[in-house]
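Selected chains only, in their assembly positions.
For clarity, chains are labelled A, B and C in written order, and residue numbers in each chain start from 1.
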Amino acid sequence: MIVVMKSRCDEKDIEHVLAFLENHGLTGHLSRGVERTVIGVLGAVGPSGTPGSIGGINPAIGESLEGLPCVESVLRVSKPYKLASREFHPEDTFVEVPVPCVSTGAVSIGNSAVVMMAGPCTVESEKQLMATAEAVRGEGATILRGGAFKPSTSPYGFRGMGEEGLKLLAKARAEFGMAVITEVMTPTDVQMVCEYADILQIGTRNMQNYMLLDEVGRTSTPVVLKRGMSATIEEWLLAAEYILAQGNRNVILCERGIRTFEKVTRNTMDISAIPLIKRLSHLPIISDPSQGTGRRDLVAPMSLASLAAGTDGLLIEVHPNPDEALKDGAQSLTIQQFQELMPQVHAVTQAIGRNVITK
Amino acid sequence: MIVVMKSRCDEKDIEHVLAFLENHGLTGHLSRGVERTVIGVLGAVGPSGTPGSIGGINPAIGESLEGLPCVESVLRVSKPYKLASREFHPEDTFVEVPVPCVSTGAVSIGNSAVVMMAGPCTVESEKQLMATAEAVRGEGATILRGGAFKPSTSPYGFRGMGEEGLKLLAKARAEFGMAVITEVMTPTDVQMVCEYADILQIGTRNMQNYMLLDEVGRTSTPVVLKRGMSATIEEWLLAAEYILAQGNRNVILCERGIRTFEKVTRNTMDISAIPLIKRLSHLPIISDPSQGTGRRDLVAPMSLASLAAGTDGLLIEVHPNPDEALKDGAQSLTIQQFQELMPQVHAVTQAIGRNVITK
Amino acid sequence: MIVVMKSRCDEKDIEHVLAFLENHGLTGHLSRGVERTVIGVLGAVGPSGTPGSIGGINPAIGESLEGLPCVESVLRVSKPYKLASREFHPEDTFVEVPVPCVSTGAVSIGNSAVVMMAGPCTVESEKQLMATAEAVRGEGATILRGGAFKPSTSPYGFRGMGEEGLKLLAKARAEFGMAVITEVMTPTDVQMVCEYADILQIGTRNMQNYMLLDEVGRTSTPVVLKRGMSATIEEWLLAAEYILAQGNRNVILCERGIRTFEKVTRNTMDISAIPLIKRLSHLPIISDPSQGTGRRDLVAPMSLASLAAGTDGLLIEVHPNPDEALKDGAQSLTIQQFQELMPQVHAVTQAIGRNVITK
């Protein structure tokens, strides 16, 4: 942490800051420039085990310093996340998911092989789910997506089938040998959803639902953590840190578009998040071009762009009859469109020296 | 709902849309313009009682239509919120909160008298809370704020004293006759927090935590619903609609700043939200200039601006020793600064023909 | 400037950075922390007179350092603007504008008296302009606004009357004794507009039209510099710095709303910019609630909020018949609405200890 003093501060102000630091068990290190004085804050952090002792100096100290009238600004030097950072864990993390339908019995997300996750936005009926699962499995998808608990901006929208939907997902898993990913929305549902799901999904609106993050962190089930609608990369990695800090190391990030001023798409996919996460973190990252654009006609190009940028997997909404979908019909591919996309997925993946795991 | 057809669509496309509408129990109404055809969707909404039947046509139908290749766009005509709208409820709503220290025994938020809520960001100790409560009550605040459960961007930050903090708030209430407002973060805590609090606060990160909204909606305790960091006014009113739809009509909105590109403030207060909410909704609205700016030196001017724009109350962080605050010290007023602010609050409130309720 | 090294860098990396600094005439000052090394960059800036020598270290040096593989980030300590900063010029700047209709013959923008600027968005005809000028002067406005050159998002929109419009503004000035503010859009028009205008206006889309800033900087005419639609405060002050650096010290900033995700307003007024500019700079700041909201029904509350927050003036669109306006009718007040607003303006201004200059 570096404290930048105002240009008109005097010796008494500087002493005040130094004393403040000392009171908090820290040491200040003065640099007097021509225009202003800066104070580097060195040494560690107070009694070990206290809040704030991991990940650098307690942020509350920085906030208090920023409130002092003689302080211009406080610059942070350390990253606030630690377990999620590549500095802490230089090797890539692979998240293992058991998948009966592949020859090795599992997929390893984050490894060189790219994983295809596909299925309906929302589980609507046995017929709809089974038809979709069969079709996407036939094209090489290994993980079945489908929402049983659905966030809806309006209280009058469809909010999912609940546990009944989870049972249908389990049935599809049994029949097609796919793993299942599905959303969990509140801490008290975590145990129940874990009984049916191979991967838990935390949705964009819940990226900072800290009690939910704590709760999934106490399981060992893999978690796909979607990026908050307006979250920075740092805030996203701090949300991952919540899960990691509770002991669950099976965290997969998912870029699903951010909010921008654009009105002709639902969200704007931040494709640069893919290589950035690879540099800043060791965690795998997948892409959701369906939510990420909100437009069926953009799913194929944004899938290919994600792959070219290094994504570890794609999460795609497919519906046997999107015109009749109870939710998000406009962004779901038809089964035929998914079939047309797959050869392109293989071609671009090979062009960058990776492959798609399908069997 | 209005369906705008692509300019190159033909009769078959139009018939396809009309048939789709009929299948969903709706009627299409054609207008053929020079450049394109638009289809007004009339009639109501399918079997009463089904999801989507309040607040206009089921949004899933609009989404499906938007996915059709012959459709350019789908324009919404009705507002998606209903109970929160001024059209549904033209008179202002007043939310009554019992406050022993005022002569009438209650304040009525949304009424002509402006309400002052003040206190520490976070309850840290009995001494800190009591000193602050006494001081702000002495200046005319009637409602005591203080967080016992605190959201923290980092898992290593201070997360509050929990129920112990709630007990201290109850003690301050008993001693000074103020009402208490405090945050609730997860559905399973709602019952417990209701036992101690006069007003529940839903924080910015939980504005779309739908299960929490449902749960506070099932109580009758007044709720301050903070605006999501990047939420539009419509999304905010839809979150209020969740609470109202469960039967709790005591909803107070709170403008607390939105995220913008600005880096020298923590958030950017959207003062125009105050008069806008007054036009679009009947619910009261208060302002939080502490969170709204993140800077102590901006709290006074933004309090006065909020009042001039018509706010029904102010929610202000005050700390007896902000340099030592465990959270958000940079944005807390000292007790002296709060004392200096109050005469200005009275002056501006009177200038617009309202008054501040203090006793 | 402070260089933060990556945590895994070694001595060779540090030496590389120190040598790089030395090659550019700078001195590095090492601080070795537990987690990482930071290098404070001290001393001044190379041969005086070279680009980058004012306002701190040449930004290109920082950019190059940021590209080095061993560097985590480069933190700036000095503000990049200088002439615009309050540190450089602690006293408030007052911008004098000759106004025949007031008793002193001039208004002094930035002084304790608030200035009212009003008139049509666009000059449409002699009749329209004269009627508006007479009415707003009658209510106390001292400066007449009116666009002769208008930016239009569409090439098919109305782009103003050009020099003919300027002549009408000059006529209104002669008749009513008001000063005139009008927009200039391109460097080659600056001389001509100066012949007719008392204050030049730089519009939001031209805030970073550097050749235009240079050109108005070479005049001595007061300039109202509107904030760019998505500009930070720092970028805005850097744009002001362009004008100041050419020698024109008569710069007035104007908050006119920024772009946010909100759809029910055209822009979101950043009222906090008013007190922030007062802290960071010595320049006056005025508010434009008409452009700032795009909605007639929000002009009054946002005018009052601006005043409460400390604005030095208001710039308001008034039209004798807004339904027939050639541009921006939805945000223009009627003459009657302007009349109703003025007593409220006086009341709030007095409540904060200032007054409105009207005669």
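Assorted remarks:
FYI, contacts are C-beta pairs under 8 Å (C-beta built on N, C-alpha and C of every residue); 3 or more make two chains touch, one makes a residue touch a chain.
Just so it is clear, the structure is predicted and the values come from calculations on it, not from any experiment.
In this structure file the homo-oligomer totals 4 copies of one chain sequence, with 3 depicted.
Operating definition for what follows: only the chains that are shown with their structure count from here on.
Put simply, the chain nearest the middle, going by average C-alpha positions, is B.
A separation of 27 Å divides the Cα centre of chain A from that of chain B. The centroid of the Cα atoms in chain B and the matching centroid in chain C are 32 Å apart.
Multi-chain contact residues of chain A, defined as those touching 2 or more other chains: 259. Within the complex, the chain A residues that touch chain C are 2, 4, 6-8, 29, 31, 33-36, 38, 40, 42-44, 56, 75, 77-78, 87, 259, 261. Chain contact summary for the complex, chain B toward chain A: residues 20, 51-55, 58-60, 63-68, 80-81, 151-159, 185-188, 205-206, 208-212, 229-230, 235, 238, 241-242, 245, 259, 296, 322-332. Those residues of chain C that touch chain B in the shared complex are 230, 232-234, 258, 260-265, 268-272, 274-276, 279-280, 292-293, 297-298, 301-302, 304-310, 344, 347-348, 350-352.
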